[in-house]
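Note that one protein chain is taken out, while the other chains of the complex remain in position.
The block that comes next holds chain A.
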Amino acid sequence: MKILVPVKRVIDYNVKPRVKADGTGVDLANVKMSMNPFDEIAVEEAIRLKEKGVATEIVAVSVGPAKAQETLRTALAMGADRAILVQTDDEVEPLAVAKILKAIAEVEQPGLVILGKQAIDDDSNQTGQMLAALMGCPQGTFASAVAVDGDAVTVTREVDGGLETVKLALPAIVTTDLRLNEPRYASLPNIMKAKSKPLATKSPADYGVDTAPRLKTLKVSEPPVRSAGIKVADVDALVAKLKELGIA
């Protein structure tokens, strides 16, 4: 079984995003970029399924600028077998990403597509579900455990009240939650090896997908800032404050 893993190049999760003064977006110039953390978890899960003998090949895909090659090389260094960069400098919305992924899935015929549950830049939490809809496949979102058994996959999902388990017919779409696994670091030899793994470059047009945005961003602003309040000296002072708030 082949596994497709879409990975997005995003602002590093340790960087505090700054809104541009002109309100057109977030300043990404000279900002550290990395693989979306949930996508690292997706790559890791695919590798574990390969190590278990469930998967035979892992194909990483990224839709983004030429620099997204670095993200794909990271996936290859972790253990993906080959990569596809669908290169574009435009921002591509989840719906269009899902359409591109569907077209790739038609060629690659994966048994599983494992995506992150959300990209930490747009925070959309949509692409996996959209891909599942377009492919007519079942979806196991927010996964904290994945077990493939024959022609089905059992997915444990993190939901509002706790955990939920669903059984899905393959091919299926899985999106990862944080506790699915802890992604490995690529070793130096593997980073070197990744440089010679195949990486194909395509364009959205190769897949016949129109990436024109459906949503127009009119403005991006800073959220209302909270300012630091006061520090109290001891517990008694805190109790007094709680009384003022009417909760003690």
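What we mean here is this: a residue touches a chain if its C-beta (ideal position, glycine included) is under 8 Å from a C-beta of that chain, and two chains touch if they have at least 3 such contacts; residues count from 1.
Just so we're on the same page, contacts and distances are computed from a predicted model.
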For the chain not present in this complex, what protein name does its UniProt entry give, out of "1,2-phenylacetyl-CoA epoxidase subunit PaaA", "Electron transfer flavoprotein subunit alpha", "ABC transporter permease" or "Rhodanese domain-containing protein"?
"Electron transfer flavoprotein subunit alpha"
Check each of A:Gly53, A:Gly162, A:Pro189 or A:Gly208 against the chain that is not shown and name the one that touches it.
A:Gly162
Hidden partner chain, touching residue among A:Ala66, A:Val107, A:Ala200 or A:Leu215
A:Leu215
Residues of chain A in contact with the chain that isn't shown?
11, 13, 16-17, 19, 25-26, 93-95, 98, 117-118, 120-134, 136-139, 141-142, 144, 154, 157-169, 177-179, 213-223, 226, 228-232, 234-239, 241-242, 245, 247-248
